[in-house]
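Removed: one protein chain of the complex. Kept in place: all other protein chains.
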Amino acid sequence: LNLELITLLTDFGTADYFVGAMKGAILTVNPHARIIDITHEIAPQDIQAGAFTLLGVYQAFPPQTIHVAVVDPGVGSERRPLAVAANNHLFIGPDNGLFSYIYDSAATCRVFHLTNEKYFRQTVSGSFHGRDVFAPVAAAISLGVKPDSVGSLVTDYRRLDSLAPNSREAGLIEATIIHVDRFGNCITNLTREDLNELMISQGAFLMVGEHEIRSFRRYFAEADRGSDPVFAIWGSAGFLEISAFRSSAAQLLGVTRGAKVLVTGFN
Amino acid sequence: LNLELITLLTDFGTADYFVGAMKGAILTVNPHARIIDITHEIAPQDIQAGAFTLLGVYQAFPPQTIHVAVVDPGVGSERRPLAVAANNHLFIGPDNGLFSYIYDSAATCRVFHLTNEKYFRQTVSGSFHGRDVFAPVAAAISLGVKPDSVGSLVTDYRRLDSLAPNSREAGLIEATIIHVDRFGNCITNLTREDLNELMISQGAFLMVGEHEIRSFRRYFAEADRGSDPVFAIWGSAGFLEISAFRSSAAQLLGVTRGAKVLVTGFN
Partner (left out) sequence: LNLELITLLTDFGTADYFVGAMKGAILTVNPHARIIDITHEIAPQDIQAGAFTLLGVYQAFPPQTIHVAVVDPGVGSERRPLAVAANNHLFIGPDNGLFSYIYDSAATCRVFHLTNEKYFRQTVSGSFHGRDVFAPVAAAISLGVKPDSVGSLVTDYRRLDSLAPNSREAGLIEATIIHVDRFGNCITNLTREDLNELMISQGAFLMVGEHEIRSFRRYFAEADRGSDPVFAIWGSAGFLEISAFRSSAAQLLGVTRGAKVLVTGFN
């Protein structure tokens, strides 16, 4: 089963030729590869945002999909190019923490330092490893080349801090807004393991600054809405989100990424 | 003839993982589907803009194309997911008026309320029916599943007001600017049936505020231009557009979507 399916996630934007050049480099090696854009609008050099987006999306793809991710402030000699086999998907990109949440979510993973220049572009530029290293290696792997033919196993790969919230004390969780989406939904780092149904039934609520959020909903457009337009809902990436009906929760709360969310009111 | 061709039109933007997740959900069901982006830049929750863009583009695609459209302020329990068979194309998305202009342009159409959860994602989130309902249903249909296996016929689907202009009185048509494009062209709701060649030859002209537009052109760059940079031209979606040579007609006229256009000067 080789799908020849390659996704792209970068901070390159779509105005320059960078994304097109990566696609061309893939198709030069494997003309039958099918390339899917995840996004190229990660803020320039924002590794944490790239890591979160990759985590939110990769599981929607079929097993064996190859995900090329390039958010790479240190392009060049300082960091290693990697291929990561985890959760039955393959990830290719720089060793700068971009795959941290993949590592965290995988029971086991194999991480390869890509060293076999035979699979790189003939001339590797100093500034565009997306085109010259990551794209051709992804295309080679889509043709059946094994990751261990392209590199050697490493274990000292770089990791960002875990997304898991702090339990500061009994009855209090200190969580964080880890992403604000286009609609102003505030994605927290709370999973169903951090905040379970029992805690919610006991009266758990959220505090964002002075704002108390006590409404937990199943749907955005639920009929029974009460007076506060802001509510909490389990989001599509598996995290609790703070949302507002037809409005931006981020604006209503005056928050951006990194803002603290306290959970309390449970035993 | 099954093309496995699926287009996407949303208000999701391209910065988040939403579009990527829809593509993954399609490819998980049908790895051979070919996915084409129409746009993801519909203004958030602007159903009318989504409906217009869908109308302008779908006929450029081959018959049997499946169009998934998601502009969905009421995601969740309040509105029904639909599949619409019309004009030899298939449309999938929420029952909130997004397919109004398809209904209006079709001699007949069959509208199905999607109820067969067998074709949905195993767990349907409360906030992301694009990934969990519309994408997998589209993929199933691209594999040959019939719409009537996924839902049941309904006739009380939601419709926006028709695009047709008002004929207020003899010799006067009250039209509207229904879209302003990237170049500042103002697309009106006037078709060749509303404003025919005879009326133009009789001296019909447009009034936008105080501005009279008397020049009707075949090409943007026509040689014979006169002194007014603003002119009318039959646009690529079949509507009369108000344009300006190498300039934004919207800026020159100081108008936005919804502005009135009066047609008079004919008998």
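For clarity, chains are labelled A and B in written order, and residue numbers in each chain start from 1.
Methods note: a residue touches a chain if its C-beta (ideal position, glycine included) is under 8 Å from a C-beta of that chain, and two chains touch if they have at least 3 such contacts.
All figures in this text were calculated on a predicted structure; none of them were measured in a lab.
Trainee: For the chain that's not shown, point to the residue among A:Ser125, A:Ser152 or A:Ser167 touching it.
Mentor: Of the candidates A:Ser125, A:Ser152 or A:Ser167, A:Ser125 is in touch with the missing chain.
Trainee: Among B:Ile47, B:Ala85, B:Val111 or B:Ala237, which one is in touch with the chain left out?
Mentor: B:Ala237
Trainee: Residues on chain B that touch the omitted chain in the whole complex?
Mentor: Spelled out for chain B, the touching residues are 3, 5, 7, 9, 14, 36-42, 53, 56-62, 65, 181-183, 185, 217-223, 233-237, 241, 243, 246.
Trainee: What chain A residues would touch the chain not displayed?
Mentor: Touch set of chain A with respect to the missing chain: 12-25, 27-28, 31, 35, 37, 44-45, 73-79, 125-128, 131-132.
Here is the rule we go by: only the chains that are shown with their structure count from here on.
Trainee: How big is the gap, in whole Å, between where the Cα atoms of chain A centre and where those of chain B centre?
Mentor: 32
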